[in-house]
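One protein chain is absent from this view; the other protein chains keep their places.
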Amino acid sequence: MLRVAVAGASGYMGAELLRLLSVHPKVQLTAVTSERLAGERLDRVFPHLRGLSGLTMSELNPSRLADEADVVFLALPHMESQRAVPVLRGQGRKVIDLSADYRLRDATLYGTWYKADHIDAAGLAEAVYGMPELHRKAIASASLVANPGCYPMGAVLATAPLIKSGLGRGEGIVIDGKSGVTGAGAQGRKVEPMYLYTEANENVQAYGIGTHRHTPEIEQELSLVAGAEVRILLTPNLVPMTRGLLATCYARARPNATAEACRDAARSFHEGGLVTVLDGEKLPDTLFVRGSSRAHVAYAKDDRTGFILAMCALDNLARGASAEALQALNVSLGWPDALGLPEVGLFP
Amino acid sequence: MLRVAVAGASGYMGAELLRLLSVHPKVQLTAVTSERLAGERLDRVFPHLRGLSGLTMSELNPSRLADEADVVFLALPHMESQRAVPVLRGQGRKVIDLSADYRLRDATLYGTWYKADHIDAAGLAEAVYGMPELHRKAIASASLVANPGCYPMGAVLATAPLIKSGLGRGEGIVIDGKSGVTGAGAQGRKVEPMYLYTEANENVQAYGIGTHRHTPEIEQELSLVAGAEVRILLTPNLVPMTRGLLATCYARARPNATAEACRDAARSFHEGGLVTVLDGEKLPDTLFVRGSSRAHVAYAKDDRTGFILAMCALDNLARGASAEALQALNVSLGWPDALGLPEVGLFP
Amino acid sequence: MLRVAVAGASGYMGAELLRLLSVHPKVQLTAVTSERLAGERLDRVFPHLRGLSGLTMSELNPSRLADEADVVFLALPHMESQRAVPVLRGQGRKVIDLSADYRLRDATLYGTWYKADHIDAAGLAEAVYGMPELHRKAIASASLVANPGCYPMGAVLATAPLIKSGLGRGEGIVIDGKSGVTGAGAQGRKVEPMYLYTEANENVQAYGIGTHRHTPEIEQELSLVAGAEVRILLTPNLVPMTRGLLATCYARARPNATAEACRDAARSFHEGGLVTVLDGEKLPDTLFVRGSSRAHVAYAKDDRTGFILAMCALDNLARGASAEALQALNVSLGWPDALGLPEVGLFP
Partner (left out) sequence: MLRVAVAGASGYMGAELLRLLSVHPKVQLTAVTSERLAGERLDRVFPHLRGLSGLTMSELNPSRLADEADVVFLALPHMESQRAVPVLRGQGRKVIDLSADYRLRDATLYGTWYKADHIDAAGLAEAVYGMPELHRKAIASASLVANPGCYPMGAVLATAPLIKSGLGRGEGIVIDGKSGVTGAGAQGRKVEPMYLYTEANENVQAYGIGTHRHTPEIEQELSLVAGAEVRILLTPNLVPMTRGLLATCYARARPNATAEACRDAARSFHEGGLVTVLDGEKLPDTLFVRGSSRAHVAYAKDDRTGFILAMCALDNLARGASAEALQALNVSLGWPDALGLPEVGLFP
């Protein structure tokens, strides 16, 4: 059994990692950390684990974690990961980082969007963006995987096939995203009023228009696919549900692009991966991928205005975070992508 | 007191009319109809009216309604309204129609989008689109008001100021709409699986992309404002909430357009009406207009891609249907727009 | 116009008072206070008031409030009210207190359940429990009204007719309460994890069994009705909805009690008030009283076990708090109970 640790286990992404790891046939959870809850039993913090785990939360000590585990998942706030990673890598441990710290290859861009200097240039240089659809080979040999954000996961899975095939234009793609509340508060259990039941329920809230930090991440990956600079506009919306993300992407169609051609491009692009291309007129519902490691993508063409709609539905905590991280683990160890991962979601 | 009747009172728009009429100081409800529930007491059908109304549902008999009321609100399925309107108008009654039957000036367009021939050309020729922001004078003298759909209400309130001022371009506007479940089932109490709690909850569902019947209505009104043909793409999404609609509209900016210039244009455009222009960086939440006769609009500019975002939040049953219909009544009788209407919504 | 002030206007009960006061025909809001948000414009704090109020929040200064208003509503945390009340009463102002500070006639009981000594014995001696169903005359002449808690409101409206008529026994009544999230966090905008959307959604949470502070309040009022000591068990449950409270009360039936006899007793008891007794087999739904100043009560008898079920549905923020406070104001000024209050709720 591979020994794995989860640092930052008290947040929602951490909880989701624990759920998924509990049924993975080839790994064993050996350590969990939380600054806030160090010293507490894991099954006190998370009653859904009552009687199912004897572990106790400890403070984050990267060196000790390196002794306790072969692979370390970091579900920490950004800036925290880059403090732990050099130690873990220095002791030869493989790291899968769920924070934003290693996603942007360009440290300047990190400074611009995260308002802070990156302190681990060496790590940044070797980190691989953890989307097997784009970087399968690099993930297989990486010592540090930067797990994508949930909006980038949705937006890139939907639009990369269009860009790669040339059916859609890269400039000025509009991405209207709808996310459940865990998407916005996944790093911790945030307690701002907008996340209260009373203020998130029966509400759709637009936020962070044009300034969301997932913007450069999407542009970076789509530009790599295009071989040219891609500019996008990301509009995130908080919708009243716990999990789920729908990325609705509007791209200008190239001549002769049809919905079916887009589906064909997506089927090729996603062959062998954990993405289902919906056919016919079926559109994606987030409920159909809840709790699942799979994403659903679908395409429509509006002849009246010339737009292609590329849509992706996924569970922001599962496929958009923790299941994605386990998929990267599977890929990096040469295991099947879906090993131990739930492909059938919780419906209804 | 003005005597008013509500035909089609058993649906959600009908229920909302009853709520609003119950506190209007100058009207008295004298008749209610429902084919399905004729003969039943209104307060049996709607327990929230228990003890508050002695009326009984009757079958729709336009001629009898014309005797019982001075003004008739029709909250009927489309195709039903156009059967009742000629009779009501023939007997000199003012009609406010909440269906889609009289919204499109061009009967051909009606045929194309509603797959049926319009049977009341005379009514269509005299109907006025019930948006006081665009047709205040015509409403004041109209005998037949065609109440706008909820998406058109949101989309036009947000984008008309851009078109009129020239700050945004009319061609290829993308409207990504998010609606609560009553928006999709407002005419009745529809019982398709997608409206079940179990399948709408924890779900975002895209539907009717590029084919939604509100499309020609939006284009008709924006084209009038522009003095040129406007083409739009409407993407409706069903989100898990009962009421509320957020229209997120993406228009190409003309040079020098700024968010603040858009707000100024909207402030002029909406002066004196029931629309609040949010200032600064505040974005609209649907929760802040729940149950209210007011809509909130807001603007952002993305310099990186050149898009203006024009957003409108409203309650699809109140401002997007029944309160709008009462506002039209107020305008047509020379009363203040907000007379008897709730401007402060139910928060939270 | 009567000048009224709201102290503690930044919480949900405060917001609900503002909504209701905005349409009351005989009052004018002249001052609002909030320690946390002093200096901010009311319509910045609550976007649903944008453009509808020019007031600014101030710090709580009871003496100044007494100058600014004829009647003061206190929507403060408990212990805060008893500091302000003596000053306001000293300056001749009528006070309607929505906190728990003046609900228990016995200061010792206050100490036991609230773990603090009461500091205004004089106020306590003169306060009237603000339930017109039980204390109409006393409210009419009171200078200080203690507005009931939401569970007591529901439990007493349902069970007092049984106790008074002798159809049900007072000892050992079980009250299983189900409340929306604003019920638990109504004083402020609490930010404990159990109130987060992510942890309240898709969840039913039992809390405070046998220890809830509404217990002695219910016992006090039912004991007064019974003329003997009544003991109850209150089990509160948090359910995933914003507003609404269902109190399901189980009382042992006396011989010959029937559901219909209970309804008759309730019809007499509630005659002329703002309570609807549902007849036949209809059971109460919280949705049918959302936003309303009315409560619905219903009765069933289980012959197999000998229990009477007395149920009450109300909106915890409206009938269970702020509308109740306005009803008390109406009663105390000799106005009709329902003056300016919404009797038809927001459905759906």
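All chains are identified by letter, namely A, B and C, in their written order; residue positions are counted from 1 within each chain.
Simple rule for what comes next: a contact is a pair of C-beta atoms (placed from the backbone, for glycine too) under 8 Å apart; a residue touches a chain by one contact, two chains touch by 3 or more.
These numbers come from a predicted model, not from an experiment.
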Contact set of the excluded chain (shown chains only): A, B, C
Full-complex contact with the absent chain, from A:N237, A:T276, A:T305 or A:Q327: A:T276
Touching residue (missing chain; options C:M79, C:L283 or C:L339): C:L283
Residues of chain A (touch criterion as defined above) contacting the omitted chain: 12, 15, 18-19, 22-23, 46-52, 182, 202, 242-243, 276, 278, 282, 285, 287-292, 296, 342-348
Interface residues of chain B (partner: the chain not displayed): 12, 181-182, 185, 189-193, 195-202, 240-242
Chain not shown, touching residues in chain C: 172, 174, 176, 178, 180, 198-199, 201-207, 209-210, 231-233, 235, 237, 239-244, 246, 248, 250, 283-287, 290, 300-307, 309, 311, 313, 348
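To be clear about the criterion, only the chains that are shown with their structure count from here on.
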Shared interface numbering between chain C and chain A [over half = same, under half = different]: same
Euclidean distance of C-alpha centroids - chain A vs chain B, Å: 39
Whole-Å separation of chain centres (CA-atom averages), chain A against chain C: 45
Touching two or more other chains - residues of chain A: 198-199, 201-202, 240-242
